[in-house]
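Note that this complex is displayed minus one protein chain, with the remaining chains in position.
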Amino acid sequence: MEYLFHILILSSIYTILSVSLSLVAGHIGILSVAHAGFYGIGAYTSALLTIHLGCPFLLGVLLGMMITAVVSLFISIPSLRLHEDYFVIATFGFQIILFSIFNNWIDLTRGPLGIFGIPQPSILGWKIGSDIDFLIVTVIWTACTCGIVYRLVTSPYGRVLRGIREDEVFTQAMGKNTLWFKVSALALSAGLASSAGSLYAHYITYIDPSSFTVMESILIISMVIIGGADSLWGPIIGAVILVTLPELLRFIGIKSAMAANLRQMFYGLLLVIMMIVKPSGLLGRYRFK
Amino acid sequence: MDQGRMWSQILLNALIAGSTYSLVGIGFSLIFSPARFFHMAHGGIITVAGYLVYAMAVLFKLNHSLSIFIALFLAAILGSVMELLVFRRLRQQKGSGTIQLIASLGILVVLQNLISLVFGDDVMVLNPGVVKEGLQIGAARITDVQLGIVLTNIVVFLLISFLLHRTKIGWMIRAVTDDAELAQIFGISVELVILLAFFIGSAIAGIAGILIAYDIGLTPLLGFQALFMGVVAAISGGITSPTGTMLAGLLLGIIMQISAWLLPTQWQEAIAFTILLLFLLLRPQGLLGKPLRSKKV
Partner (left out) sequence: MSISFLILSRKMAQRDWIWVVGIGCLILMMILWLGSYQSSKMPKTEFRQLGAIFPLTGSAAQIGIWQQRGIELAIERLNQNLTPPAKPFQIIYEDSQGDPKTGVAALQKIISTANPPVIFSSLSSVSSAILPILERHQTVSLLLAVSLPGITERSEWTFRCHLGSDNEAEAMAAYLATTPIRRVAVAYINDEFGVGAVAVFRQVAEDKKLVVTATEAYNKDGSDFRTLVTKLRRTNPEAIYVIGYVNSSVLLIKQLRELGVKVPVLGNLTLSLPSFLQLGGQALEGAIFTVTPFDVQQGQESPELNSFVRAYQDRYQEEPNVYTAFAYDAMMMVAQAAQNRGFSAEGIREGLLEIHDYQGIMGELNVESNGEIEFPTRIVQNQGGAIVPVESSLLKTIE
């Protein structure tokens, strides 16, 4: 049963990531390759705060979100003024820089040695020890995240975001400060991704930089794109599919060194075919303009 | 060791590294100019070209220069096939730069894994076991392959500049770069020009891949790593300008080697991308680029 719980918890954590990315990717139309980095900042911040300062779990998550939101400004303010393609490259660079910090600032992050013994969380005296407890917490938090994103995108704020996506100049002409909308949406998206990182760190109780690489970012992007970036259910389904698929392969039992390559080739091919056949994803309607 | 000898070595290292960045960047920017998207699969072509030479020269014992020639031709064909099968179709569907970028990334992932499936993840070398001590130039050392990299970069740069500014093909490429619609009105076949750019650009990627392979060896990740330094060079040089790309590539080489000297070497990658972000912040059009046009309405 714990095996199933584990897969469900991972699916939830990745759902938070993909839904948070869909806020910017689907509704403003800018693709961030730095989400694995934001995810990592959350994981490291709350892990370090709880270990060194004995900070309570929820406060750690919250501080992680705030720090990540601030960090996202470093990337959004310079590069969001530019064309979307440049933003992709800029976030890519930012992802490399963040990974480099996780990996090389050994005094803070212990670098490749990783941080172990991250305490299991307790919320208001409730000690979350077993997997089922943790599943409840992650599912609640995932639901909250989806709720927040859904409320936002159906609000006037979300309409402005889609306005920017369809026609930025027009939206500007309507008197909206589009840069502010883009920057704030990215900060929020980064903050939500960071909370997924905190959950991951306290669940696995061990983190090292290898969990926050560029490939992780590409995985998150694939989830969003396959599901459909501007729909509510699309990113959720994308996350569930891409987390459970490799586990299903475990039962089919392809266990040669080839399987990993074949799986990755399948993802790559899926992206190409998706772009040709249905660039808006399974459930979405927006195709990157 | 005295200070002078050390600095001449570091500058030479910078020249070698900068030349590879510039080679990759020139090919990348040649494709970007008319096609207007970030062609990530360029990295895949770099890798494939290197492995093709390996397959022919080491596995099938063909003559090295013949294998290089065939590999370059195949690399150019591979790039053109990508354009014909995928990107042309995406353009016809009015796919944006981001869609083409994602598709291109997908192709990169496929190529990279195909290579690692066929050849494995281990490093392959094109001249196994042979280690030549570098030639002495002044107080510094450079191997013949590295000298080849530096010279090839100069030759390729001159050829591309000549092509762009002195030939009809170059004139058409520049016309499409400036305004594809207008070029179309004047009777230039945009599709053909883009195909040509893919063909030539991929051949340059092949040259880069083969040279890197001879210099340090082959891994499936070779193109991916080379590509990103090339992209940084292209963007910070002014993405449609080969001169800017080359200057930025060399400058990047110098900055990275000096920073590797001053700081612990593991921060090199972070420094390269910090330079990129600084450029985007302070001079988004790059060293020699024209100011970016605002988004199409």
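Each chain gets a letter, A and B, in the order it is written, and its residues are counted from 1.
As a working rule, a residue touches a chain if its C-beta (ideal position, glycine included) is under 8 Å from a C-beta of that chain, and two chains touch if they have at least 3 such contacts.
Just so it is clear, the structure is predicted and the values come from calculations on it, not from any experiment.
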Absent-chain contact - pick from A:41, A:193, A:237 or A:271: A:237
Residue, one of B:16, B:109 or B:197, that touches the chain absent here: B:16
Contacts of chain B with the absent chain, listed as residue ranges: 1, 6, 9-10, 13, 16-17, 121-123, 125, 128-134, 141, 143, 212, 216-217, 219, 221-222, 225, 257, 260-261, 264-266, 269, 297
Sites on chain A contacted by the missing partner chain, in the whole complex: 1-7, 10, 103-104, 106, 111-114, 116-117, 154, 159, 162-163, 165-167, 170, 200, 204-206, 208, 210-211, 230-233, 237, 240-241, 244, 246-248, 250-251, 255-261, 263, 282-283, 285
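As a working rule, only the chains that are shown with their structure count from here on.
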Parts of chain B lying in touch with chain A, wherever the complex brings them together: 37-38, 86, 89-90, 93, 95-103, 105-110, 112-114, 116-117, 228, 231-232, 235, 264, 266-267, 269-270, 273-274, 276-277, 280-281, 284, 292, 294-295, 297
List of chain A residues in touch with chain B within their complex: 29, 31, 74-75, 78-79, 81-86, 88-90, 92-94, 96-97, 100-101, 103-104, 167-170, 218, 221, 225, 258, 261-262, 264-265, 267-272, 275-276, 279, 287-289
